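Here is the structure we will look at.
The complex is shown incomplete by one protein chain, all other protein chains being positioned as in the whole.
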Amino acid sequence: MNPFSALTPIVLLGLTPLVLMLVISFHRSHRLAVVISLVGMALPLALLAGTATSAAPPLAPLLIIDGYALFYIGLLSTATMVVVVLSYGFLERVPGNREEFYLLLTLATFGCAVLTASNHFISFFLGLEILSVSLYGLVAYLRTTRTALESGIKYLILAAASAAFLLFGMALIYADLGTMDFTAMTSVLAAKTREPSVLLLGGFGMVIIGAGFKLAVVPFHMWAPDVYQGAPTPVTAYLTTVSKGAMVALLLRYGQYGGLLDYDSVASVLAVIAVLSMFLGNLLALLQDNLKRLLAYSSIAHLGYLLVAVIAASREGSHAVTFYLVAYFITSLGIFGIITALSDERKEADEISDYRGLFWRRPWVSGALSLMLFSLAGIPLTAGFVGKFYVLTAGVLSDLWALVILLVVSSVIGLYYYLRIIITMYLSAPEDPSSPLSATRRFSLPEGLVLAGLTVLLIWFGIYPAPLLSAIQAAVGSLA
Amino acid sequence: MLELLWLIPAFPLAGFVALTLVGSRLSRPEVAYVGAGSVGLSAVVTLLVGLSFMAAPPAGGSFVQTLWVWVDVAGFRPAFAFHLDALSLTMIFVVTFVGFLIHLYSVEYMMEEEEGYSRFFAYMNLFVCAMLTLLLADNLMLLLLGWEGVGLCSYLLIGFFYKDEANSQAASKAFIVTRVGDTAMLMALFLLFAELGTLDIQALLERAGQQFQPGSGMATAVALLLLGGAVGKSAQLPLQTWLPDAMAGPTPVSALIHAATMVTAGVYLIARTHVLFTLAPAVLTLVAVIGTLTLLMAGFAALVQSDIKRVLAYSTISQIGYMFLALGVGAWSAALFHFMIHAFFKALLFLGAGAVIMSLHHEQDMYRMGGLRRQMPFTFWCFLIGSGALAAVPVVTAGFYSKDLIIWNAYNSEIGGVWLWAGALAGALLTSVYTFRMVFLTFYREATEWVRHLMPIHEPGPCVRIPLGVLAVLSVAAGVIELPHTMGSLTLFSGFLNTALPEYHGVHASYGTELLFELLAAAASLGGIWLVWTLVMASPGSMERIAAQPWARGLERLWFSGWGFDALYDALFVKPWLWCAKVNKDDFIDFFYRAVAFITETLHFVASMTQTGAVRWYATGIAVGAVVTVGLVIIL
Partner (left out) sequence: MLTEALTTSALLFVIGTFGVLVRRNAIIMFLCIELQLNAVNLALVAFSRYVGVEGQVFVFFVMTVAAAEAAVGLAIIISIFRHYRTVNVDNFNLLKW
């Protein structure tokens, strides 16, 4: 068998933007662009079923296509498909060219796929930059609105600067270990007996900065609320799920191969970052009135929870991280999807006050939104609970008691603002019938189907997590 | 066939989901088909499963169906698994079958209500699903899910007519009072998991038998806490106060939840964890004592009620007291037998009362009824049969066989004795007095003005009559599956249940004694009817004359209020609590919580300050963070 055939999913993902580019230059059609992106994301998914069982072929030195990478590629491209569906309704409402949006979106996902499969600093950096550069364009896509431009320039400068730190860290690690290949690093590290050098530790620190920026954890989090608020809502959904998911996937792999988590000092710093993120994120979200900003803060907290399982660095930890991520994907896509689908030409539905009395007008939508928020808060029988449960268990099994307790305490703070939104939805409708958001926009069929599907998955994985868990165990098992 | 087990709770769940999602768009007949049909289907499946279970009993007397494991962590692996044995089969048979009849009844009964038709059936289906989950659960985690689920449905259905605030109050009361018991039960679960390391019921009972010494502190503590949960759910002393108020719900709800099924969950819990109770003989005795006291207390209270549904509510408390008594003296199968028969006749009585209430335009006061015997002959005969069974009229009714068995066992067991027996016998007398007082007031006498005003009164339609008829037949005929030694000694029921529960051994089973005791029980039942006939029918006004006595007036007020437990708890818990709350309005504890809120909010504002929106400030944040991170990684 040709070893390159294993690369097919990534190649297909890379071809999608190219095809889109060609098609756009000949014939502009919003629908066509959507269909091409959906097919481009779905094809690798279909292929994954066939290749998932085959052993990882050596594609030295840049990429490694093992079950782990395939699982994440599947997850990320599925999430991208959801974002594509949401974007269609969103872009129909805005002026200007629409088709290039999908070009950038598919390109970003290609970058993510490279990240999840990367086995080398070069592919790490390339994947990250393909993702980042596409995101600059996506965030500032509505280039006639002030907020979009502002969030674009903020993301641009901060992401580029933090990428420079990451690159410097790579150089330092390279200087110390003499290799950029993850697999080779494992053997070099295993041969080392002396104390880690300052170069190596400094390099680790800088890698944490680069990764921490993408994950928006404290103290590299400050861009998140502004960019979340200013970016088009589907892009926000993408930022919070796919872009972070790819980085987490890479972090787990690098942690496994590159020895990142083998050093106590790195683990302590990550622990500090995790605790700060949990508390600061939840505190910032507490009285926030803009839903998109609130979710940015909540996302900071959630990545803090996730880091607890990353620090646990055990097999259970990796399972927990992946499960938590899947649950978080479902929930975040659902919430941002509802925000997108409720918005109309006049107003974006991003203020909490817009949701006042929503239940009495749109019972299904607010029911689904309540479930999503419950899942974020970690209420039982939702996927979010099971995810949090596994994270806690991973922490307990690794004796990270302090972290576990702090996680629980900060979750309590989090409960407050999730419930605040839910209560708002069930209050009586505002007296003034001409309130800015009457939420009368009907959902299109694809939107409705996607949101219903996400809601069902949310409950499904909350009650019956076994199949997802065994898939994750198989996938993470192929790591290392 | 046994593999179909999972369908039994799945059908009502599907009905609930369907009615919740699209119920508002369905017409009433469609809602009725979904709502009653789902429970009907699960009754059919129960029948199939039950037949194949009895035809070819699985090895060990139980069949376990594990659907999936919810989470699997460090020995804690609660599964969605169903456990079918003689005990759960008996219970689910009653729940699905009686449940279906009540659903059928509701199709017509709820038709008068202007709104909430599909909401009603959605809640009812959810209830049946939760109840079946409770009964079939193979581990205490899943049992708890069902337990809380039935509590929730009970709350929703008591407060079904939520626009009247009193109903919402009653719903809250039921929820809060049972919560006291639920908390105890939750503690029992934690304790069991900590001590025995599992929540799987079978494994747990096995390990308990090996690890706990009989009478040891741990066994007693666990059994006591479980008993706490059971008395809460089953409305036994001292947590019985919620049930009479729970009659605020629609009558089919009272029949299904607050008579036939949910309130017997406590009985089921004790029977299911019988090993733990056997290991704690003191607690088992306590169960018997609680049962006896409750059945007497509720019997007296039922004597003086004027609302027909409240009579039945107190009577339910009293009959469950009998079941507790049976459990306490180790007559496990007798408790279950009475549970089954009680479900038949009490559902019948509630449904019959509902038919009367419906015909009289929501009149529940028995003093304003009367003479309905001629107006509603079918309802009358069914109600009379149900009352006969409740009063345990000898030989012809099923209630006699089940109650007599308990009365006899109360005497004839190691734990039992003359005191428990005397209490049970007195209770039987009380039962027949209050039951036939209700019958005479409602159906005999001259028609009152109110009734004449409503004439002609029509009998209800077929959807109401079929359940009444079926239940009436069962209330008569179901007794023959278990006959005492003196009457042919048929032990179909106990023989079946003994595959799941320990066999009962009497101590002084002499034929003559048993016959004597049976005659005494029969005399109590018939004597009560005679007494009430003389007081109410033979010399009208004699009751009023007695009631006019000063001592009788005080007693009546005491009994009418259910022995003043509400006032007692009000004075004992609610008032002091409110007083404490009022006095301590600005106390240290409040200060603490307010300080927490204040500090959190302050921290929020402080933290918000950092989000200045200036990109150079953010870049500085990253740079400082970078220096600190790299520094820490190198230094630490």
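Structural remarks
As written, the chain order gives the labels A and B, with residue 1 at the start of each chain.
Assume a contact is a pair of C-beta atoms (placed from the backbone, for glycine too) under 8 Å apart; a residue touches a chain by one contact, two chains touch by 3 or more.
What you are looking at is a predicted structure, and each value in this text was computed from that prediction instead of being measured.
Among A:L63, A:A113, A:L167 or A:V386, the one in contact with the hidden chain is A:L167. When you scan A:L32, A:I157, A:L189 or A:L397 for touch with the missing chain, the hit is A:I157. In the complete complex, the residue from A:H27, A:R93, A:R143 or A:R361 that touches the missing chain is A:R143.
Among A:Y102, A:F121 or A:F389, the one in contact with the hidden chain is A:F121.
Of the candidate positions A:M180, A:L392 or A:L479, contact with the unshown chain belongs to A:M180.
Residues of chain A that touch the chain left out of view are 121-122, 125-126, 129, 132-133, 136-137, 140, 143-144, 146-147, 149-154, 156-157, 160-161, 164-165, 167-168, 170-172, 174-175, 178-181, 225-226, 229-230. Interface with the hidden chain, as seen from chain B, comprises residues 608, 611-616, 619-620, 623.
Note that in this section only the chains that are shown with their structure count from here on.
If each chain is reduced to the centroid of its CA atoms, chain A and chain B end up 48 Å from each other.
Residues 21, 68-71, 73-74, 80, 600-601, 603-604, 607-608, 610-611, 613, 615, 617-619, 621-622, 624-626, 628-636 of chain B are the ones that touch chain A when the two sit in their complex.
Of all residues in chain A, only 153-154, 157-158, 161-162, 165, 198, 201-202, 204-206, 208-209, 212-213, 218-220, 222-223, 225-226, 263-266, 268-269, 272-273, 280, 283-284, 286-287, 364, 386, 389-390, 393, 396-397, 413, 463-466 touch chain B in the complex they form.
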